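Just dropping this structure here.
Yeah, one chain of the complex is gone here, protein chain that is, but the others are all in their spots.
After this line comes subunit A, so read on.
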Amino acid sequence: MPDVKFTVDGKQLTAPAGTFLIEACKTNGIEVPAFCYYPGISLKAACRMCVVRIEKMPKLQTACTTPVSEGMVVQTETPEIAQARKATLQLLLGNHPLDCPVCDAGGECELQDMTFKYGAAESFYAEPKHHREEQKWSPVVYYDRPRCILCYRCISMCGEGMDVFALGIQARGSSSVIAPNVPAQMSPDDLAHVDCEQCGMCIDACPVGALTSGTYRYKTRPWEMNHVSTVCTHCGDGCKTTLGVRSTSDGSEIVRGDNRDKSGINNDFLCNKGRYAFDFANNETRITQPLVRQPNGELKPVSWETAFDHVGKKLRELRDTRGGKSIGVIGSNRTTNEEAYLLQKFARTVLGTNNIDHHRTADYVSFAQSLAGNTDRTASLRDTLTASAILLVGGDPTIQAPGTAWNIRTNVRNHRGRLYVANSAEIKLRRQAKSFLHLAPFGYSALASYFAGDAAAGSEAVGDTDALTTFREAIKAEENLLILIGSELRGKDLKKLIDFGLTLPGAKFALISDYANSRGAADMGLLPDLLPGYTPLAGNTTFAEYNTPAAPGLDMIEIFEAAERGDLSALYVVGSNPVSRYGIDPASLKDTFVVVQDMFLTETAVLADVILPAANLYEKSGSVTNSYGDLQLVSKAGDRAGVRTDFEMIVRIADKMGANMRELIPFGKGTRADMGQSRGVHSGEADRHAVWLAANNMEPKLSPFDPFAILDEIQRLVPGYNLLRLQLLSGNDQHLQPAASSNGLVQIGSRRDLVLPANDTLFTSGTLGRYSTMLSDLQHNESLRPPTGLTQIQPAAD
């Protein structure tokens, strides 16, 4: 749209025609107060706080609903305006309690700020305040009517934003209340409740303390916390979150998860898991001492030194007597890239094995291989907000990747994005879709074949093949289509779909997986047959310095088969629970020396010979890569005495095994020739790593425990990870492209399908989620839902 010129407070401004005055002012650093206005949701003009004087208009106008126009002359702060705003505040305060000293919002409250600014401290209203009791709508959402200023934000957030419509406004005038969708008389406990997705977006949007969160309420004050910006540990979207932390006697505790910095890939959004499910860290069953199994079978707490000694000695002995090939290593979907990379490097270079895998929740190997040789064909999570057209095949983002679903809904609502959905279940996002193709159960393979040109496969994919043709033609007519793929599509099917997409000009792809670093785990080479960056084992020069065995190792299933046969001398599990996930018979591990790094005594950990208490993603720093390939910085927020990061533990074990530490971790001041990455015949030459660092204006790392020393190596060696440091360090996301080389790839068809989707619901999050009290409460709450659900929350796709 063309720009228009106008004047605000004497300043000449320009903005695209159609911009609302309030936004145009904000862009130019002029703050116009607002209660009911919230960017991206529908306009209300209900609160009258944003009134401004516009020349040639008879009365004060609401800046939130007035579009800028050519030659407009506006005043935003005059005595007249101040008086009008003050009067509005006096009305609002007529029934508002003097709660600030105890209210959660105190210090962060928009009403408080405005009252300070306009001085509406005394009131003309002599009527007694209208009190109502606070209501607990769910384990996480509480409503305190007296504090509510009836701005409607929560209602729109839940309706338009979440597509849940669980909140409404009832009664009239000063008696109005925000009402949840389960009225008291229809509830078994005679109290009003909310039957919804429990995302907490209503709480987030509330400008005052009327809506409060079950995890945070009355615990602390905003200024008593430190605020750490990091990445959510739950699903594969990797939302940016700000954790509020407070010191405790044994570390520091996370008391709040919120999204006050709206600069992340998730924009305004956090789901219930990001917002509340950080409490696993405080679970009382958490292990905080290394445990070593005694000859009598008991687990006994020992010192770190003893534990590392024992592990180092045993692993070294088993490697030397039974060979690296007899050792298996299982990595995690929730550790940092640095830890994942270090783990596979440790396995390959210290243990001497390629028997390394992780719980795969989507087929990133086929994804990378199908896209090999193409550039700019992968989408960022940010693209879901702006793409003009999106095709969603499989998956159920509402449940599996709520941030993605939020972006898609916002896109459809605010940018008129066209959404096409093909799914075997009636997923909730079909309500935003321009076209919904209801596939037959397991129809994805047939659909991919049909798209790839096999017309006969159409009738296997859907009953109504005419609809299928129309659907395909509509997609083919779209330029710059974003193709979002669920984990149902793997191997050949995934390749067929991508091949079809590659024929569409400008189409981009993304594959949805289930955990914070599912993508990073694959990118970092926690795979038996591929090195980091999907680099083939044989014949590569990039990782020549690794000197790894060239034959592919055992995958997840094969590792346990080897254990069953008695061929697995040792198993090293970092942050994973394969015994429960893959239904492993505990007896099969009886002859294997098992080391587990975890927070809890999971089904896998209880079988271990050594259990090392680990820090979680909120207690360490590093980087993670979300489903889309967006790399973000993880910062340490919480802290717990007695636990260590996986990174440190791997380093210490390697050290106890007598590994060459400078080869494993490129650290040290790069002034001497033998430091960092020089190898064998190159020794005595200039330190390649230091030279590379210097050329890139970076400092060599001083400590082997600094994950950034490994990040240096990732950046130097892993194809596709040529990241921008400043972006990362300033807390911004950056999109990375997998860069599998097209030569020497393992044939997709010959690989076994090892993908096991997590099948999490809105209120579960793998093994980790079981230790979150808030998630258990929400599951219980969900089980009390009336059988005729009042909202249309759909079950996850199969």
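Heads up, the rule we're going with is that a contact is a pair of C-beta atoms (placed from the backbone, for glycine too) under 8 Å apart; a residue touches a chain by one contact, two chains touch by 3 or more; residues count from 1.
Just so it is clear, contacts and distances are computed from a predicted model.
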item: Complex member absent from the view - protein name from UniProt, among "Fe-S cluster assembly protein SufD", "Formate dehydrogenase major subunit", "Fumarate reductase subunit D" or "NADH-quinone oxidoreductase subunit E"; value: "NADH-quinone oxidoreductase subunit E"
item: Selected residue (touches chain absent from view) among A:V73, A:A121, A:M186 or A:A477; value: A:M186
item: Residue of A:A171, A:A544 or A:A695 in touch with the missing chain, whole complex considered; value: A:A171
item: Those residues of subunit A which, in the complete complex, touch the missing chain; value: 165-172, 179-181, 183, 185-186, 790-791
